[in-house]
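Excluded from the complex is one protein chain; the other protein chains are retained at their positions.
Going in written order, the chains are labelled A and B, and every chain counts its residues from 1.
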Amino acid sequence: MLLSVLNYVGMAVFAASGALIGVRKRLDAFGIWTLAVLTGLGGGVARDLLLGITPPTTFKGWENLTVTSVAAFVVFFFHPQFGSLRRTVDVLDAFGVALFASTGALLAVHADTSPLAAALIGVTTGLGGGILRDVLVNEVPLLLRGGELVAVPALVGAGLTVAVDQAGGGEVWALVVGTSVAFFFRVIVMWRGWTAPYAPDNAWAGIAGLARRRRDRPTP
Amino acid sequence: MLLSVLNYVGMAVFAASGALIGVRKRLDAFGIWTLAVLTGLGGGVARDLLLGITPPTTFKGWENLTVTSVAAFVVFFFHPQFGSLRRTVDVLDAFGVALFASTGALLAVHADTSPLAAALIGVTTGLGGGILRDVLVNEVPLLLRGGELVAVPALVGAGLTVAVDQAGGGEVWALVVGTSVAFFFRVIVMWRGWTAPYAPDNAWAGIAGLARRRRDRPTP
Partner (left out) sequence: MLLSVLNYVGMAVFAASGALIGVRKRLDAFGIWTLAVLTGLGGGVARDLLLGITPPTTFKGWENLTVTSVAAFVVFFFHPQFGSLRRTVDVLDAFGVALFASTGALLAVHADTSPLAAALIGVTTGLGGGILRDVLVNEVPLLLRGGELVAVPALVGAGLTVAVDQAGGGEVWALVVGTSVAFFFRVIVMWRGWTAPYAPDNAWAGIAGLARRRRDRPTP
């Protein structure tokens, strides 16, 4: 029940992020709707294909299609209200990724996959929709672009979900802990502007630079 | 039998649309062939993965590979004849989408999926090859670009196919009705230049605008 409600919330925020990018790319109403639906449902379909659940759950009822369509509809008309919030797309994306990574990992564990596989399938669930969205509008996925730790928070969140569940903490705590950690980790990354290092031009200088970087990190 | 012949026709026109785009993008012979084959077979592979049919049917015989290769070969040499017809790629694409959406939906129904899932899998079958084609040549899929209702006609056609089949109309009528409606709906959209609205800059003005738009639509 909780799992299913959270899944709808994740889908809606994902679809909203897809719709917002569609608005920014000047797609028309149906383009925005299609992009929103694919962004909202893409991660779950990838998860089901990896778990061998065919046809994917999302194809079996009207609910997911309705939730993502409503999200697209709301964004279509009220995007200025969304857009004026700073970095709205990124925060929505962070929340969707965190939720889906956690719920995806939990569903995978319940489908009797190994803990490691469950965590990785969780990450795929969380990132699948966003990768699909960015590839379709012809952008290098947020996941790969500089200065944005996207995969690591999702991996930590999905791993924690599996760990809490396997340790007997119950599915509620597994989801709460996994989602919260993945979300706040990602938000802190965006807020502090934490960047990952670029490839050094010279290996030894690069290694020395990494060491210096760690030593000189300014205290918050 | 009919289903299988129609499937080859759909594959060939899809492969031809892929080959034509390959020619326009100045790909070489093998690039054109690869793009044609992937465009022709992509939707069917997506359908089989969603239905849990592994390995996908298309991998099991020479037929599909041969049909798409012949289509690529013909376009390679005779593309000026194709290209001089106005909007040829779009019309071929429309026919391929309509056929695949309808046959995909029917195959899904015969594989005992629910009517809704069957319609959605039909749409995926119809649009999968074209999305793959556009993503591979680094374009935003036709599906998402402005003024082109692509997904809606496919959805209507796939839905009608399922409805006619479930109502006991027989598979021939299901395919004829579904394919024809999806195709002519799409062609009319292209012919009349029907465009979908863009996201309004202001919600209330936008809603008012939609209402005005409906009222002021010029009579044909």
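Everything below uses one rule, namely that contacts are C-beta pairs under 8 Å (C-beta built on N, C-alpha and C of every residue); 3 or more make two chains touch, one makes a residue touch a chain.
Being a predicted model, the structure only gives us computed values, none of them experimental.
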One chain isn't shown here. Among A:Leu6, A:Ala19 or A:Ile121, which residue touches it? A:Ile121
Hidden-chain contact residue, picked from the options A:Val135, A:Ala163 or A:Val187: A:Val135
Missing-chain contacts mapped onto subunit B: 22-23, 25-32, 34-35, 45, 49, 52, 54-56, 59-62, 65, 75-81, 135-138
For subunit A, which residues reach the chain that was dropped from this view? 49-52, 108, 113-114, 116-117, 120-121, 131, 135, 138-141, 143-147, 149-152, 195-203, 206-207
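Convention: only the chains that are shown with their structure count from here on.
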Please work out the Cα centroid separation of subunit A and subunit B, and write it as a whole number of Å. 29
